[in-house]
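Quick notes on the structure that follows.
Complex shown without one protein chain; remaining protein chains in place.
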Amino acid sequence: MVKVFERPKSLTEKPFHYCPGCTHGIIHRLVAETIDELGIRETTIGVGPVGCSVFIYEYMDLDFHQASHGRAPAVATGVKRVHPDKTVFVYQGDGDLAAIGTAEIVHAAARGERITVIFVNNAIYGMTGGQMAPTTLVGMETTTSPFGRNKETQGSPVRVSEMLSTLDGAAYVARVSVHDPKHVIQAKKAIRKAFDNQMNGVGFSLVEVLSTCPTNWGLHPIEATKWLADNMIPYYPLGEFKVPTAPAKVEGEVE
Amino acid sequence: MVKVFERPKSLTEKPFHYCPGCTHGIIHRLVAETIDELGIRETTIGVGPVGCSVFIYEYMDLDFHQASHGRAPAVATGVKRVHPDKTVFVYQGDGDLAAIGTAEIVHAAARGERITVIFVNNAIYGMTGGQMAPTTLVGMETTTSPFGRNKETQGSPVRVSEMLSTLDGAAYVARVSVHDPKHVIQAKKAIRKAFDNQMNGVGFSLVEVLSTCPTNWGLHPIEATKWLADNMIPYYPLGEFKVPTAPAKVEGEVE
Amino acid sequence: MAKILMKGNEAVGEAAVMAGCRYFFGYPITPQSELPHYMVKRLAEVGGVFLQAESEIGAVNMSFGAAGSGARVMTSSSSPGISLKQEGISYLAGAELPVVIVNIMRGGPGLGNIQPTQSDYFQATKGGGHGDYNLIVLAPASVQEIVDLTIDAFDLADKYRNPVMILGDGVLGQMMEPVEIREVQVNVPEKTWATTGAKGRKPNLINSLYIVAERCEEHNLRLQAKFKQMAKDNIRYEDYLADDAEILLVAYGTSARIAKGAIDRAREQGIKVGLVRPISLWPFPYEHLAEVAQKVKSVLVVEMSAGQMIEDVRLALNGSKPVDFYGRLGGMLPVTSEILREIEKLAKGGRSNG
Amino acid sequence: MAKILMKGNEAVGEAAVMAGCRYFFGYPITPQSELPHYMVKRLAEVGGVFLQAESEIGAVNMSFGAAGSGARVMTSSSSPGISLKQEGISYLAGAELPVVIVNIMRGGPGLGNIQPTQSDYFQATKGGGHGDYNLIVLAPASVQEIVDLTIDAFDLADKYRNPVMILGDGVLGQMMEPVEIREVQVNVPEKTWATTGAKGRKPNLINSLYIVAERCEEHNLRLQAKFKQMAKDNIRYEDYLADDAEILLVAYGTSARIAKGAIDRAREQGIKVGLVRPISLWPFPYEHLAEVAQKVKSVLVVEMSAGQMIEDVRLALNGSKPVDFYGRLGGMLPVTSEILREIEKLAKGGRSNG
Amino acid sequence: MPKVTFHEDRCKGCELCTSVCPKGIVVMAKHINSMGFHPATVVEQDKCTGCAFCARMCPDVVIEVEKEEK
Amino acid sequence: MPKVTFHEDRCKGCELCTSVCPKGIVVMAKHINSMGFHPATVVEQDKCTGCAFCARMCPDVVIEVEKEEK
Amino acid sequence: MLQEIIMAGFGGQGIMSMGQLLTYAGMLENKHVAWIPSYGPEMRGGTANCGVTISDREISSPVVFEPTAAIIMNRPSLDKFEPAVKPGGIILVNSSLIDKKVQRTDIKAYYIQANELAEELGNSRVSGMVILGALLELTKVVNFDSVEESLKKVLPEYRYNLIPLNRKALEKGAEVVRNG
Partner (left out) sequence: MLQEIIMAGFGGQGIMSMGQLLTYAGMLENKHVAWIPSYGPEMRGGTANCGVTISDREISSPVVFEPTAAIIMNRPSLDKFEPAVKPGGIILVNSSLIDKKVQRTDIKAYYIQANELAEELGNSRVSGMVILGALLELTKVVNFDSVEESLKKVLPEYRYNLIPLNRKALEKGAEVVRNG
């Protein structure tokens, strides 16, 4: 007998504190699997956000930085500049990355920082009690859009992957989902590519992962995955928005 | 004899403090002309940036807010929400808007704030002594890129208009230039549209104006206009990136 | 007048609405979230604007715009978010804009935690932002007082054209007490300086830039004169069994409430102990404290911090009395019995070593 | 050792490089721009990294990442930019990261102007960010001292794993004086806590989050013990003709230089006046000041602010001596002759009313 | 024959695994685990194809899957 | 006949107007204005078409253009 | 009269609302009242507790450190709050959910099969009200009518049908401790 599926080595034994059915856990696992596959646990440094995944450093058996809300890409920039030979990745929620951290992610991408960003879009502020995020769909009820997000007064959801794809510095940008096993497998591939790029010295890579928040969506976990498929994917189409065009540059090479 | 060209009424008599040949002056004039044409001097509120144009409030005969560096779109949001019936415009440089103010402009656009943004892109920090801006072209020498902007370490210039065009909330986004009279006339048309949109209750409008900084580019004003045409326009193509699709909504109407 | 049971955070919101505030700009953060959650619904009822900004910086600058446009405006956050607002707060003070800022303090430094603290006292009272400026800082200790002080805060902000801060903590924000919801006569002074469109008058300018040093000094001198006036007119405090006290406690907000509990128990033992509770932290009741302290043997400051207000207490007493300290840190609450122990120590003539 | 003539801002940069700093993260702002302009070239020579961030917030958080990765790091700004960094500074203190932060102060509040001031004293010394923490704050008064203190700043930051601030102003940043460029023995302590990849050891974590209040309190108590030690070991000051002084001036940085000029002139008139110049603003030389002041008749504090350090002076003297104040605001410099006039007033037994 | 193992203590009873098993052999147990949740479990283990859908979908890494070597 | 007027005191001598006049009739004066710049001025006013290119290009709003009513 | 009451259990047991209900009742009787929740990371972890102070005099500290009475709805809460109860105070344990006994002898412990009693009344969800009834009986902190009255303030009108059941639960709890 061989194990065809087991707990990745890069995860600690600590149980996740996430709510039942929250897909943050799946995404953590995919990152850990990727790090295991690449054999880079000892040379990878993670940067975590403020959000439900704030404790990611307890779950991953890696060196980690706990960054201030929204600033993980700037922290990762500091880390990567000191350790250009290490793999540096960032894990951020949509409030963290797409609201308060907009400037930091845009400019990390524009600079082509050689980091990998895992961007968990669950269309809500999970940790603080289900407030509207920049990614909240129009009409969606949250604690700060109790009558449903009103496009006229509260604006339209930001499509982060599309926005960042306009930047020359962004080498790889993809949107995936984890609402069913097939998509989980695709998500894993995208995450793998995003790490591969960094190791090849290619610039900034970001994978946007559509994720559920059963608690704040007020849905059973299974309903939540359906809701994601039915409502989020139409507005947030899946796919690769940008793939590296030029052959990978050797670190430090300058045009 | 009739005056076919005269000083717009919305300008005060105060001479601009700009360096000789700095096209900030042309752009100020175009905004003033537009306000004159629309007859909205008494119902318009301006919000100025920190940058060479920080004294715009001395030159325009309007109510004005002097905003903190980069935050003019947020200030304008506050103004517009209190005075939805007034015309609110923002004037910002590229350091102000595209660096420190990234989050504020992206989210004003995403919200579809009914404001008009005049975005002066001169590819440099003028006021503080010619440092590299997010819009500085690759290879361009500035006080903080003395060896020329290095794409590998300092990143690639941000195309703001293209980036903001990905947002549903942005109704009108255009890039124009003022390096010769023909383009000045086109620029004026775009600015006019951006004000018209607001008055029609259409969402967020932004006009990116390519502008010169003879002083920090180290060029004679005439050379500077040529340099703009030859170097900036190829990287920053002119045109309308987004025009309102739906018929203008009446203020307050909600879908 | 009807009493209703309310959470502190919600009471801030209700009081703001009572005071005529129709604009709220915020960004989510624990432990103040009940305030925006309340405001989004309540402002919809009264035709106001609730806007969740992209960040605390967005929120404070939206407040700048709305206040400069003549509106009564509130913005709210908790410690890390308030740190982010420091540049904006300095701008509000410099441009003389009336905004009510709420800080429901939590554990620090850094991300810390979401438990109640009082460790932003210095930031609030000495100026966390750059330049010479002062906020009026009001520290309620009950839900009723939250209502009263929030209403006053709007009047004071308008009166002086200056930002006013309500400084609370998680305990005050989350606890429920009865409050009287009274009719408030909203008297907003005419704001001829606000940007409303330059119709039939010279343009109005909302500004903190004075590029020529001489002008900037003049502006600052004018501000300083205003701060002096503000300081003179707005000293607030509560004395609790201070008349005959031999031991004087000084504490504000939640720690003052807990201190009162300890005082009650000490009094039961016959120890003559009282409390001065500063309600306005800026202006600080220096003179009152000095006066009350004249008659006491020793002074104990109780804070949920490493000791911040104690500096103001020492400045007030100017060496006239020994000042001891009992504090808890990082989101822990002072405990009645522990305060009692410190009191007993002082009563025996020792020094507290809290 | 060769002397060269250098601008203060450039001297900060050169000293940083001498101290082994190879990472600089900044964002342009007057009047500190010569520092990044110098660093971008100098770091290229020594194989370091100069990075212009998208904002001051970006810069302080990049510094967080680089310092947590084990590097010697500097970030620099001026007043409004430093206000924006307050959340980040609180995080640096909370996560115990050694970063040298430079503030070349300018006029405030708000946008103010770009002229020299000292009005960020409170922000620097009392904590402009949230939570209980302290920075070591060093205030040079000459270009040579800029070099010396900047070098020390890196050592202190590493020694205590704490951010250290160099607090200057436009005069110090822009003026030129000779400096000795000496060989510096760079001794960076081993940083076993830094994130370098968890190879053959447990993972390292750079963190300021302690979600359980008990843990957060423990963390804070540990920090407080460290701050106490820092305060004990790092008091710095200069006495100038203070031995026989009957009138004592207290001033730091640029205003101390100008005060010395006034003292020289007063001494020519036979007035016995001296100066204590705090070099470390935190820790403040409370005890030394109290000691020196014992022998004097009166004390005059000179600041380029509305009076901030004066609170620490009053805390030091604890009521033992009257403390007068002369200050200039909004970017104006104190003038030698005006300080002299205040000294003369005090010499005649009057009170200064600066 | 493929084998799935549930580390029951970690299960939060979210039921996602049950919804994705192509064989429908993952169900929720009646009992409560140490965290207070009804854990998932497999019935009719012999029908399992070892596809690992359940495991890939489990947010709490409860499930291990083994297969015979080929 | 069209007429251009230069508010000479405001001119900063940037020469942009000279570079865009299709008739080449805008030139820099020898003298220095109150701000210390050589101001622009028009020679051969009669060749002016009133196109206002000079005025549109002037960053300092120095130039006014008049035309006969049609 | 000063009663400082802790109510503690799992999230979802309605602890917080029960505390608010009691507080409301105190307010209706013109007493001084305060309610204070514990908040923070524990909340997601599952435990929930709140403190209720009801007094004739102004309330000094709303934070309850040494409760005069404690209602305990799960095992971890018993461990946490048993040591805190004021000597001479009372502790009410829902023995349907907790098999452990109170160790201290200087406080008075009551074990109430609240879930069973509630089910007897036809609805297991009123187990909290059963214990609350016991508390009222033992402390007389407020009277039953006030609690019933507050229910009206707290419940939406279409839920008023639940009031008689809740009243019965209160009385059931009272009866149990009255009888020993």
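Just a few scattered comments:
For reference, chains read A, B, C, D, E, F and G in written order, and residue numbers begin at 1 within each chain.
Criterion: a contact is a pair of C-beta atoms (placed from the backbone, for glycine too) under 8 Å apart; a residue touches a chain by one contact, two chains touch by 3 or more.
Quick caveat: nothing in here was measured; it's all calculated off a predicted structure.
Between the chain not shown and the residues C:211, C:231 or C:290, the one that touches is C:211.
Only one residue from D:21, D:74 or D:171 touches the chain missing from this view: D:171. Residue positions on chain D in contact with the hidden chain: 3, 5, 30-31, 113-115, 142, 170-171, 174-178, 254, 257-264, 331, 333, 335-337, in rising order.
We adopt the following convention: only the chains that are shown with their structure count from here on.
Under the touch definition stated at the top, chain B and chain F share no contacting partner at all.
Distance from chain D peaks, on a Cα-centroid basis, for E.
When chain centres are set by their Cα atoms, the one at the greatest distance from chain A is F. Once the centre of each chain is set as its mean CA position, chain A and chain G turn out to be 44 Å apart.
Separating the centre of chain E from that of chain F, both taken as means of CA atoms, is a distance of 83 Å. Chain B and chain E have CA centres that are 58 Å apart.
Within chain D, contacts with two or more other chains are made by residues 49, 51, 54-55, 57, 80, 87, 91, 95, 110-111, 207-209, 211-213.
Contacts with at least two other chains are made by no residue of chain E.
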